[in-house]
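All protein chains but one are shown at their positions in the complex.
Right after this comes chain A.
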Amino acid sequence: MNRAIKSRLSTSEMNYFPDEVIEHIFDFIASHRDRNSISLVNKSWHKIERYSRHQVFIGNCYAISPERLIRRFPCLRSLTLKGKPHFADFNLVPHEWGGFLHPWIDALAKGRVGLEELRLKRMVVSDESLELLSRSFVSFKSLVLVSCDGFTTDGLASVAANCRHLRELDLQENEIDDHRGQWLNCFPDTCTTLVSLNFACLKGETNLAALERLVARSPNLKSLKVNRAVPLEALTRLMSCAPQLVDLGVGCYENEPEPESFAKLMAAIKKCTLLRSLSGFSEVAPVCLTAFYPICENLTSLNLSYAAELQGNHLIEFVQFCKRVQRLWILDSIGDKGLEIVASSCKELQELRVFPSDPHDEEDNNTAVTEVGLVAISAGCPKLHSILYFCKQMTNEALITVARNCPNFIRFRLCILEPNKPDPITSQSLDEGFGAIVQACKGLRRLSVSGLLTDKVFLYIGMYAEQLEMLSIAFAGDTDKGMLYVLNGCKKLRKLEIRDSPFGNAALLADVGKYETMRSLWMSSCEVTLGGCKRLARNAPWLNVEIINENESGRMERNEEDEREKVDRLYLYRTVVGTRRDAPPCVTIL
């Protein structure tokens, strides 16, 4: 029997099963992409899938409206939402651009959705929405906010007070207005269900007594990340009553501790035999890191990327004993030598991020990393698949070597700090180096390029990067051809973000249909003009084409706009709900 008949038979056979059985089968399919696929098979499956879908991921909150989402998936329990475009992280998007959470909470509450989990990235969250959230969903369990803003600790207080079954409150790198209130006190005494609590990004005081009581009554607590204001003695007490911790984020301890305090801390740490992940350490006296020696061999994840006080030698001394570490985030003060030591010690390393300790090179220091460190890591760590590397310089030879050593990269993000910097040895562009990377790494899904690059690198990317989903380009390319190579070649491309590169209307308009297959396109300080954008918007009504202007007055007022004027920031994305109505004056939607 050939395959086609076989599959026809099996589908029709399946249709004789009661819906509950099919639904049970669907339960095993977790990935939202697979779920989207099975919902397209036939009407029956579409319906079953709809009602059994509990987790939904929305990569762009303006691609769909909350009402439509709820209509389609009424049994929704877990929602992930992303708001502002990625470059908002670097201050390229005005704060009021959008990505407001409130309409979503409003709709979910009105729709009586049994929401249990909410994960947000780059959204604007208000205290009112947090309050509404806390009151509307009785089974609410998990709130994860990444890179969000717009709220204060008052909003956290509502969540603490009203979410009776809260398991997870995870705040990562959010700008939160700290009212120094008593939000930790707002967890009722009956709240004993916490599994994960992360408030490392809060800048103000912390009620230590309330925190200690909360930790003491949370026997299931696995992850605790405190903020700067939790001193060493308090941390010791916390760890003593939570030796079951798996993930710990430490506060700030500038001064060297007294020997007795230090000894107590070490004793508490020794008891945390399940500890696998360590982070925090902003402004920490080096000796405090050494207190963690007893458990460093157990660590699989280590984030020292905020530890600006630690010198290279302190980092090296510690990291070299973390032989099981899989995920390492560190500052470039570790130096090339330090990375060589990591390469020889940390054989389980899968993901490495090296951040710049001095991004603008204000101190004329020599401890930044170069191609030497990257090559060493690629040679020493066979399991490496993800890298984010900020460095002073890079050579083609190094990249070619890295590509040969590590063909398994899924994410390769290289940022040479100085824009347009060529290979310092050959003075050539880095086209060949990145070309080698995309050719060797057949599974590459995310790529960021930097340094001096011509159109050629994009030819390589278009030719070889078949699995590429996200590409970030800055200060690169010569002509429209560069962008075209990418748009034509990368069939799986979903997100393209470009800044300060000479791509214009010809590239933008060549294949309008391409944008229907992508989530979004960002172009800033490029050569596209207002006229080109208007033409695109006319030809693609299912796209929102947004122009973000410098000043708030916007272009709407002026009728006599010059169509040849270059657009400063362009952000376009596919959507099924048309033009959004919450755009501020500085945003023009064509």
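Miscellaneous remarks
Quick note on the criterion: contacts are C-beta pairs under 8 Å (C-beta built on N, C-alpha and C of every residue); 3 or more make two chains touch, one makes a residue touch a chain; residues count from 1.
Everything below uses one rule, namely that contacts and distances are computed from a predicted model.
The complex includes a chain that is not drawn, and of the options "Auxin-responsive protein", "CCT-beta", "Armadillo repeat-containing protein 8" or "ER membrane protein complex subunit 3" the UniProt name matching it is "Auxin-responsive protein". When the omitted chain is restored, the residue from A:P103, A:G181 or A:G204 that touches it is A:G204. From the set A:D106, A:D154, A:E233 or A:E317, the residue in touch with the chain omitted from the display is A:E317, counting the whole complex.
From the options A:S65, A:S134 or A:N174, the residue with contact to the chain not on display is A:N174.
Only one residue in the set A:V21, A:A263, A:I425 or A:A510 touches the chain that does not appear here, and it is A:A263. Across the entire complex, the residue among A:G59, A:P74, A:P243 or A:P286 in touch with the chain not shown is A:P286. As for the chain not pictured, it touches chain A at residues 87, 89-92, 147, 173-175, 178, 201, 203-204, 254, 256, 258-259, 262-263, 266, 282-283, 286-287, 290, 293-294, 305-306, 308-309, 311-314, 316-317, 335, 337-338, 355-357, 359-360, 362-363, 365-367, 390, 415, 417, 419, 448, 472, 474, 499-500.
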